[in-house]
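A single protein chain has been removed from this complex, and every other one stays in its place.
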Amino acid sequence: MERFLLRGLHGQELEQVLITIGLGFVLADLLRAFFGAAIRSVPPPAELAGPLLLGSFVYPKYPLFVLIMGVLLFLLVRLLLTKTPFGMQVRAVTADPGMASTLGIQPARVSLLTFGIGTALAGMGGVVGAPMIALAPGLDAQMTLFALIVVVIGGLGRIEGAFWGAILVGLVDGFGRLFLPQLAMFLIFALMALVLALRPEGLLGRRMA
Amino acid sequence: MADVLREARLGVAGRRQTLLRWGLVGVLLLPLLLGGYPLYLATEAALLGLAAVALSLLLGHGGVPSLGQAAFLGLGAYALGLALKAGLPLWLALLLAPLASAALALLTGLLVFRTHGIFILMLTLAFGQMVYSAAHKWTALTGGDDGLSLSGLTVSQVVLHLVAVGVLLAVVSGLRALLQTPYGKTLEAIRQNEEKTRSLGVPTFYYKLSMYLLTAAITGLAGGGLALHRGFISPHDLFWLTSATLMVMVLLGGSRGLWGRSSAPYFTPLCKPGSARLPTCGFICGRSAGADGAVCPRGAVAPAGALPGREPWPRLR
Partner (left out) sequence: MAALKVEGVSKAFGGLLALAGVSLEVAPGERRAIIGPNGAGKSTLFKVIAGELRPSQGRVILQGREVSGMSQERVALLGLGRTFQRSNAFPELLVWGNVALARWAALGQSASLSRCLVPEPEVRRVLEQVGLTERLHVAASQLSHGEKRQLEIAMALVQKPAVLLLDEPLARLSGAERERIGELILALDSQMTVLLVEHDLEYALRFAQRVTVLHQGQVIAEGEPEEIRRNPQVQAVYVGASWTLETPAVATRGAELLRSEGVGAGYGAMQVLSGVRLEVAQGEVVALLGRNGMGKTTLLSALMGLLPLWEGEVFFQGQAIGHLPSHCRAALGLALVPQGRRMFDGLSAEEELRMAAWGQSGRWTVERVLEVFPRLAERRQSSSRALSGGEQQMLAIARALLRNPRLVLMDEPTEGLSPLMVRQVAEIIRTLKAEGETVLLAEQNVQMALSVADRVYILEHGRVVWEGRPQEASQAVLHRYLGV
């Protein structure tokens, strides 16, 4: 997908969005064809099911596992981006692909790998999160939306932004559902709109070139 | 010599266009003979086509990528539904639909046009979802997930279809005429080069806003029509997927040709119900959207739409 469709569109974010949405439609329909439209649920593996008992502290094990995985993956990606040579190349190519290529970096290959890692992470999120979410067609639209909200609010250009953005959105969503069920969804999108209008680079983001 | 050839080409293209246009009108009116489900789908397509035409004005000619059109569609529908519930006459309800959408456009437009390009895409998406959540949660007003049903309203299928097609044709012609006026040309100029337009003394913000209002009003009207047509309004129609679908329609038909736009919806609404059985249909729709975005922005139905020799992809702002 990256190689054939997105390659020529570096920097043209708008077109990238439209193409990927179109492809999303395609994939979603294909999945529906293969798996049918029924709602499914996936049970968590036996070791991670049930509650965790730490003295008087009771907490269901699986969500804890998801939480830990999330933090772990975040730290891993962060490490990758900041400490490894590859990470530096990714940041350089994002900032200025032309200049990066004069330093011997192949921007095309870096982009491909980045896209691949990003997609893989998304897939991972799906696998880990499956036992906790109802699996139904239409999930793709929902998740895309969430991902977009998090990135917008948290900010583009820095991985910390996505992390804190996700936490913020999750908290607002969770507590909102508890205390202000009517307004929760509305508030999240209102926040998104506000951030876009007033500070398009997000709360923790870096100004895009 | 080149001029003569160009005239000839335009002549042929012109004749081809007229033929296709009459063909299109025929296609629009054909379902009347078939009745039943095909007629139902055809009316739906005509109404969605109206919304798509509005978006093509906004996107193709104004260069504003809006992923929040579903909000205007749904608002129009709910406005009509609620008006009828309150006992207002049909004509008044049909008037309120576009007005409500235009009002929303005015409010959100003030923020939307402070940004450009991809941010407009995301911001309109956000606003659209805000309206969606309001529709979804404000059960007292909208009936929430259960939706709003219009009971006791009998509008003949045939009449509805004729009116829908009539309005569609009228709007397409009207918009084409509008694009020939200084106002329309200024909108195109803003899309092609906003800086230059401003340096010539044009306050571009107001032009973009007014175009947004017009688009919203037309979409709202389409929404009202859909409410009448289906007899039922569900908040799900306001989900961003509908906005994305509209955009796919616009891209399939070629973002510049208004005529192409009205035919594209015929493919997509037919695909949606059909795709449960014919996944290939959904595949084609999605694939075409993807391919169109990159390869053929003039769209799959281009010959019916854009004039030959036009530049393919509008530089979106």
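For reference, chains read A and B in written order, and residue numbers begin at 1 within each chain.
The criterion applied here is as follows: a contact is a pair of C-beta atoms (placed from the backbone, for glycine too) under 8 Å apart; a residue touches a chain by one contact, two chains touch by 3 or more.
Keep in mind that what you see is a predicted model, and the values were worked out from it rather than measured.
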Residue among B:L32, B:A103, B:L162 or B:V202 touching the omitted chain: B:V202
Among A:M99, A:A120 or A:L198, the residue in touch with the chain that has been omitted: A:M99
Missing-chain contacts mapped onto chain A: 85, 88-89, 91-92, 94-96, 98-107, 157, 206, 209
Contact footprint on chain B, counting only the chain that is left out: 177-178, 180-183, 185-186, 188-189, 192-193, 195-204, 207, 309-311
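Note that in this section only the chains that are shown with their structure count from here on.
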Computed distance of Cα centres, chain B from chain A, in Å: 30
Partner chain B, residues of chain A touching it in the complex: 5, 8-9, 13-15, 17-30, 32-33, 37, 138, 141, 145, 148-149, 152, 181-183, 185-186, 189-190, 192-193, 196-197, 200
Chain B - residues contacting chain A, complex: 65, 111-112, 114-115, 117-119, 121-123, 125-127, 129-130, 132-134, 136-138, 239-241, 244, 247-248, 251, 275-276, 279, 282-283, 285-294, 313, 316
